[in-house]
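All protein chains but one are shown in place.
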Amino acid sequence: MILWALAAVPVAGAILCLLIRRRTAVFACLIAGSALEATIAAAAGAVVYRRGAIDACFGHLALDALSAFHLCLVTGIFLFSSIYARDYFNHEPAAQSLDDRQARRFGALWFSFLGSMAGVLLFSNVGLMWVAMESTTLASAFLICTHSDRLSIEAAWKYLIICSAGLVLGLLGTVFIHGASPSPGAAGEGALRWPDLVARAGGMNPALVKIGFVLMVVGYGTKMGLAPMHTWLPDAHSQAPTPVSAVFSGVLLNCASYCICRFLPIVSAATGTPEWGRRILVGFGLASMAVAGVFILIQRDVKRLLAYHSVEHMGIITVGLGFGPAGCVAALYHTLNHSVCKSLAFFCAGRVGQRYGTRNMESISGSAAACPVWGTGLFASLLVLIGCAPGAIFMSEFLIVRAGISGGHFAASAVFLAAVAVVFCGALKHAIDMASGDPPARLEAPRPETSGARALAASMTAWLILTGVWIPAGLSAVFERAARLIAGP
Amino acid sequence: MTGEFPAVLVLVVITNFYILNTGRYVNSVRSIALQGCLLAVLPLPEALAGSPQALFLSAGTLIVKGILMPLILIRVIRSTDEFRVAQPFLGPVASVLVGFAILAAAFRAGALIPAPLRPHDGLMGAVGLATILTGMLIMVNRRKAVGQVIGFLILENGILILSLRISRGLPFVIEMAVLFDVLLAAMIFGGFIQSVHETFAHTDVSRMRKLKG
Amino acid sequence: MMTDLMDTAREIVRQWAFVLAVSPILPGIVAKTKAWFAGRRGPPLLQPYRDIFKLFRKGAVYSRTTTWLFRAGPVVSFSAALAATLIIPLGGMESPLTFQGDLILFAYLWGLSRFFTMTAALDTGSAFEGMGASREAAFSCLAEPALLLGLLALAREAGSFSMSDVLSVGLIRIWSIHAPALCLVTAAFLVVFLTENSRIPVDDPNTHLELTMIHEVMVLDHGGPDLALIEYGSAVKFFALGALLVRIVCPIRSGGFWEGGAALVIGLAALSVLVGVIESTMARLRLSRIPQLLALSFVLSGFGVILTLAAGS
Partner (left out) sequence: MTLFLLCLGLWALGGLAGLAGNRRMPAVSSAAAVAGAALGLVAAAKVLVTGGGAVYRAGWQMPGAEIHLALDPLSAIFLIPILLLSALASVYSVGYLNGRENRQIGQVIFFFHLLAISMCVVVAAKNAVLFLLAWEVMALSSFFLVMLDSRETGVRRAGWMYLVATHLGTAFIVLLFAWMGSAAGSFDFDRWQGISRTWPHLASAWFILALIGFGAKAGFWPLHVWLPEAHPAAPSHVSAVMSGVMIKTGIYGLIRIVTVIGPPPAWWGLTLLLIGLTSGVLGVLFALAQHDIKRLLAYHSVENIGIIAIGLGGGLLGMSYGMETAAVFGWAGAILHVINHALFKGLLFMGAGSVLHATGTRDIEKLGGLLKKMPLTGTTFLIGAAAISGLPPLNGFVSEFLIYVCFFKLALGSAAGGAAAAAAIAGLALIGGLASACFVKVFGVVFLGEPRGPTGAHATPFSMATPMAALAAACVLIGVFPAAACRGWATAVLLSAGVVSDAGAESLLTLAGTLQWANLCIGALVALMILIAIVRRWMLAGRPAGQTVTWDCGYAAPTPRMQYTAGSFVQPFMDLFQAILQPQEHRRPPAGYFPKEASYESHTGDLATRRVFGPLFGWIQGAAEKLQWVQQGRVQTYLLYVFVTLAAILSFQAFR
């Protein structure tokens, strides 16, 4: 029942948005709808936490610890972004601002994006999961070019074509996994339900599963932004309106990583050793971190900078997943930290960019003085992002290294730290130069921020520091349970 | 028994080569339509064996891949005036030769794919693989947006063939969902190409290179 | 404990009295030797006593630029020199204050005296005195390692690193076994001795109006009792460093304080003559050559250490 509700809210929201006339009402609808979805997701999460996995519709819809965790994260970030979106579009210059028609379209797409992501997490059937994943691409492509200018269309086209081509490989991977079962046809419609697949994994043809998994990693990895398939990511993140960038980076990538997670237990059961799959993940993760490091060093656009940070952090999460059970716990912890921190960073970067009228970091200086809330927030979130304690990301990276070392991955851990260090050097310079110095004289006196904006920035920062020094017991239990689903007990 | 249609499979390969060779997008789209119709034949034996789902699947494939998607593409081509294939990175002759190399490689690699179901049937796997690779080649090789979409559709067709070879097709619901998804994708691609055309006055995506680094 | 302390205090006072009484004669001997070489009659042997006495009775003139540091400089350098003599054993007996590590203190006391001489020089704001201080600093920081390495070589031979043990009668035995190492160290110490006492070929104590001078130029502005303290202090320094050299070269055995003291004074007189001879027969080195000379002395001590290490292993 609750699962159906989760699926229904976005659909209803999308339809409602199309019916509403005024843009203010659309934004109210966005906030209300995503708040409702977040509440239901939290309730569902609580049920899962209390009673274990739940399902509906003959097991096609299901929610277990892993997907419940991701669902709560998705809906939470979505709620924040919806709140932020209203503020953001209110501050856009007149030429860029949404009119009623555009707002309606934005609202409908926004809800369908939410719905398709919820679908990815709710479908227990990996085939339908793929379909939902592909529809996130389709739903979000138009969100990127909300303002249809040349750059955003270029970015959206790259996003659309690369992600579609990549994801279609994921479909092929699903086919291979399906074909690897001893008798794929016999299982009928439930053949691709995840619990069944895991149960049958021991008897699967390992060679086919391996091919399937490689296809899967490349396919979903494209969507997740793993190098060298990440190329669409900086373009899309930088050109999308900031609330969309925040959702992209904050949760869309997580959904892709979630898809890969789902296949890990199947691979380790089918190949008889967990190491094979993990090695591939570690390789991709490290490559992403290295590539991100290179491009962060030479970046000039603040949103592209954040986008490459996403590449880096997806790499970190992937490496964590490749480091075994303890690494999975850390990777999930990191997923949470990255989502909160990155969306905060995007929120701040977006507003700072609006204030300066540019995203070029060389033209942004003294932002901490020029717009105290967002400039300071940008600096703080960048510091957390590059791994300064007591930010939560420091701790999760430490835990990943710990998992790597205790798993004997010395070389990988060393490369991991080296890549983090390169990113640190590059990004810190950008962060310092943006936050301090003298603001340009042309800026008019800052408008006072709404208390809602202040509260948003402050609460997210506080959360990041809080979880950096203390993980609530419930949260760590969630990580443990979800990690057990990925990496086995 | 599905897939006992060597002639159909050979025709699929020939359409691939034709698309690689042709200089006009309308011809490519016609071949895509033909390919869609050919794919619709593949589930027929199962449908004749009394599976209504296979019949639905066949009909769905025919409607979506044989009719709707080509129509969408033709409309896009008409509205954007992009009839001719812009000079690709590899010329038509080179493309065909590479296509041939792909085919040869696919026959070699198709034999490498372990097939628990029917160890002796090499043709279907090879053709599926060749079609996938051809789709990739076209996506990489064509400059214009329509060309890339055509490549994507061929890639998708290849996956369909290969899935029949590997696992006798995915479960019905999923196949239908995928079909629907692909249709949606084609529509959105179409819409996008139109806005690209409106904004840039051309659809040569290899010239959209403002975003880099 | 209390009686021990009283004994030590008595010994200290006795040693100081001895040093203060004897040391000014040594520059007198040097001057006499130089006069003899130059064919002059020269000042009387006891002239330094008279100079010091005369200066002590004078008043003083201070520059308006100076501060209390200018006045403190001579006090500190004189006390440091006098304190250093406590560590040197006179004759064949132990010095009043002796412990493992006293030779480090010995070396550092010169550093203290130098530090305050240099600051006092800079206190005048004079370019000349600043220049002197700068050169003093540069050359002494090369001389100090030479001194400490030489002491290390001796310490290794003696198996102890208190000055009294190093300069004990045991040296006679060491001369018979490790003469080369001791020769090297002696040569190094001679250079250090000449440098620290501002003697030719490093410095010329007599002509402080030349731009090339080092030590004397630093004390240009001092007068009266301050200058007396400086002069007296340099005599004591001559005594202390000279005693080190003399005791290495002739580690004679003698029973009591007075016999040993007398023997030491004879040795120091000989050293003064030697200094006079060197000053009369050699020219001052060019300023840029001085670091080379000091580096040489460092190498000599270092080689001495290497020899003792090789012998030990």
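Each chain carries a letter (A, B and C) given by its place in the written order, and its residues are counted from 1.
Here is the rule we use: contacts are C-beta pairs under 8 Å (C-beta built on N, C-alpha and C of every residue); 3 or more make two chains touch, one makes a residue touch a chain.
Small disclaimer: the values here were computed from a predicted structure and weren't measured.
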Left-out chain, listing which of the shown chains it touches: A, B, C
Contacting the left-out chain in the complete assembly, out of C:82, C:167, C:202 or C:246: C:82
Sole contact to the chain not displayed, among A:166, A:265, A:285 or A:353: A:166
Hidden-chain contact residue, picked from the options A:97, A:148, A:358 or A:436: A:436
Residues in chain B touching the chain absent from view: 89, 112, 136, 139-143, 148, 205-206, 208-213
Residues in chain C touching the chain absent from view: 8, 12, 56, 58-67, 69, 71-72, 74-76, 78-80, 82-83, 86-87, 97-102, 104-105, 107-109, 111-112, 114-115, 118-119, 121-131, 133-135, 137-145, 147-149, 152, 155-156, 159-161, 209, 220-221, 224-226, 229, 288, 291, 298, 302, 305-306, 308-309, 312-313
Positions on chain A where the hidden chain makes contact: 157-158, 161-162, 165-166, 169, 210-211, 214-215, 218, 222, 228-229, 231-232, 234, 280, 291, 293-295, 297-298, 326, 329-330, 366, 383, 387-390, 394-395, 398-399, 401-402, 404-406, 413-414, 417-418, 420-422, 424-425, 428-429, 432-433, 435-438, 469-473, 476
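We adopt the following convention: only the chains that are shown with their structure count from here on.
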CA centroid of chain A to CA centroid of chain C, Å: 77
Euclidean distance of C-alpha centroids - chain B vs chain C, Å: 99
Multi-partner residues of chain C (at least 2 other chains): none
Complex contacts: residues of chain A adjacent to chain B: 125, 127-128, 130-131, 134-135, 138, 141-142, 145, 148-151, 153-158, 160-161, 164-165, 168, 171-172, 174-176, 178-182, 184-185, 188-189, 191-192, 205, 207-208, 211, 234-235, 238-239, 295, 298-299, 304
Chain B - residues contacting chain A, complex: 113-117, 132, 136, 139, 145, 148, 152, 155-156, 159, 162-163, 166-168, 170-174, 177-178, 180-181, 184-185, 188-189, 192, 195-196, 199-200, 205, 208, 210-211, 213
